[in-house]
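A single protein chain has been omitted from the complex, and every remaining protein chain is retained in its original position.
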């Protein structure tokens, strides 16, 4: 008699195949789930392998569009960067994959979900927090000790080439690509490469195209030491070509169209969002709240950014927007508009009041 | 009879020459002051011109070392970036120049200080706030209206070449330079270019060398729209080659040696510092306080960062430190040390408590 | 011929009467505007006086309901307290009064608005920022210098009794009043005094009743030194009896129904909101944004709070809510629910990771 049903996040690799076999031996029915979020994978081979190892059902699902729209786009709106450098590529994949896995578990009446992300990594946390939040009754923890044991029989080989999406900038093209990205509500709605006569306008196509262009020019490689949620430092090597282009373009159009002080408050919320997502709290009430606030801030973040991509760098060339708060007349010296230069003197003197009091007092102490 | 003495920040250019003449005509004694903070300037010619236009005294002072040590180094410690992009190059020059100008004014018994930074710019604010703070009795405002009038007779010609310190990355060398920067207390104490057999260890030399290398590789160019203190947006085109290299290197060694939560708090203070410096409040009590706190956070920020500079980019290659909090044993899978994988499960479940409660409740509303 | 029309915020007192006369003498048509926001004032007498002094039109408008609903309620939602102590009573009145004044000015085709809040006070700033925001073309500044002169001919007499709304707690009743306040979306929708058999359920009645009860028990008096926007410290003596009761009750029901981490983020936004409102930025884009975010956080802030009011104090007695996130079963020792005590040990050990690393390393330096 079955001990119950487990939905296993299955990659087709050795580790999760091993888990599959072990779970069956323990008396569980195993449903495997493999999400396509754009990774380079032989999905057919994985399907066959899962079936041959005795999976009761095999789900392989294309989540690419919802990954871009529901997870990457909010990250772009937030200018999300963890610890000033990491663009959260893998961190946003987990809640996307976990959400579907939990849906399958509920639908199939599975009481257990399982995954191969063991050890000290952030991925375990992100996966499990997602499952507990969206399926509070689920059990995910029962396997850890054993999994540790199992996985210890495999040696993890370092990949032959660490970077898979991006060319080495030294080998990248000697001429830039020039793109125009159009934003509405803080998310890209169109990307155009005039010279190549190409243009994309669905979320998945836009993001894939930016990954392609960015990757070709070696954009978005970083080698950092980061602080994991569990308080350890660890080295991370990441490449996010499309994300890097979007971050720079979004920062540009956002500052162009958003009020200064709204920007300051929103910047703080973006840092908070990055920490929450990094730590695995996508489905927490606080992340929900922060996402709502950030989305609200994007109401008028709209317009076009021109940029060039070259040798690992993204250069902003210009921007235009119907919602711009940039007021050329106001900035120009000759046309005064609301601005009276005498006001600046008063403004400065009032701003100096407390420093003057302070320095005067200090001199007497 | 003289109406009093004015210390004028004099550049040798048309605008400030015009002010000099006008001040003399109004009956003031004029002392000119020209600071050398590393800009490309013919100081001798400026001296002669000031004298020929009737300056009572002419001060030309080399502030380069104190500029690097007292102003740029704290900015490096802070990872100071205004609005996520601007590295504050000119913003930190003003309090340096203003400090000396005020010293001269006090010493020479001048009641007035003057400058050519009129109009809507941040420079006027930064200069005047500095003067009011350090010399509360000084008068700086009396000339604005007239200056506006005067300056209106000059047309401002756009410079032939906008970028002066940095090569166009398309024209920069096809091979990277590899540097090692050593930090102590969060400031660079040595830079080494192994291949070229060069090494620098005084603040001014270090910074100049990084400007040279970064400039040669086209590092640190940005074209942004920023929010000025006075609430307008304006376009800024900046190049900070040395600053960009230092920012990346400092971020790296800092994350390597600083506790995670200290880093989070310090990150917030760094953003605050950037805003204060951008807005001209270097000498305010709050900036003083923030600088103190940031400096304290740098106690253990010490070690060496290896990096390469190429085609406008800075790539971190590695780092080492006697004060590292990176614990290889702890991160490794095999040696457990303090870390028990079972703890992670408990950690995750406790972290999931509130999201579970929330999602359960939501389902019933 | 008239120089134009001025809408003057008129109180019926000497200062603004003097301004009225002076404006007429200068050749302006003057429309007076007096807002009833609940203050103790003889509105009829003010009307007659304005007419007798030559006002072209006299507007006296009852803004009490919109004051409570549009301005005080958002302040309650925010738990707004400036510098940890001041409940912003007068600060929220200004944008309410100014909004209507500007409406009248637009409707009557007046190019000018005027007020008697001169000098170094925050009220001038709050009033003028409101006018500029809602009527960007308006002129408000032209009178300042003269007003200073005018007002210098009046001596300001200190009021006989500083406190007008609240009894001295030493003279207040020797038995408490017990109230129940019901909240929905973070604002009070009903207040009940069981013992007195009274209950109020319109915003204006609720707030007036709380002012009455609080005032009778001497609640909400403070004597503080605060930091004005313009950088000076000044002494303020305030009484906000109803506001104090609402702050305590709202804090209670909010913590009862709001997720912990949402609360933390919202606390920061509430502090920001307080500063913005204190400084006069009610109609700024950032205050608009912050109000939106705070309102969103109040979605589930719903329930009833029981409290007693006695001798200047408000004591919370209990609370109940259909949206409570307080989980008695989870807190109880006997029923475990999701909570396994072993998890706490893992949670603690993981939380100790970085402090252990740090203390170990420190011991070696």
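Order of writing sets the labels: A, B and C. Residues in every chain begin at 1.
Here is the rule we go by: contacts are C-beta pairs under 8 Å (C-beta built on N, C-alpha and C of every residue); 3 or more make two chains touch, one makes a residue touch a chain.
Because the structure is a prediction, the values reported are computed rather than measured.
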item: Of C:94, C:115 or C:221, the one touching the omitted chain in the full complex; value: C:221
item: Selected from B:76, B:206 or B:230 as touching the chain missing from the view; value: B:230
item: Contact with the hidden chain (one of A:47, A:101, A:166 or A:351); value: A:351
item: Contact set of chain A toward the excluded chain (per top definition); value: 259-261, 300, 323, 325, 327, 330, 338-340, 342-347, 349-354, 356-358, 361, 365
item: Residues from chain B at the interface with the omitted partner, ascending; value: 136, 230-232, 259, 261-262, 264-266, 268-269, 272, 284-286, 289-290, 292-293, 296-297, 338, 350-354, 357
item: Residues belonging to chain C that touch the chain removed from view; value: 79, 83-85, 118-120, 124-125, 128-129, 132-134, 136, 141, 144-145, 148, 152, 169-170, 174, 176, 221-227, 230-235, 251-252, 255-256, 260, 263-264, 267-268, 271, 275, 280-281, 283-285, 310-313, 315-319, 325-327, 330-331, 333-334, 339, 341-342, 344-345, 347-349, 351-352, 354-356, 358-360
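Keep this in mind: only the chains that are shown with their structure count from here on.
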item: Between chain A and chain B, centroid-to-centroid distance (C-alpha), Å; value: 30
item: Whole-Å gap separating chain B and chain C, where each centre is the average of the chain's CA atoms; value: 40
item: Residues within chain C bordering two or more other chains; value: 259, 261, 338, 350-354, 357
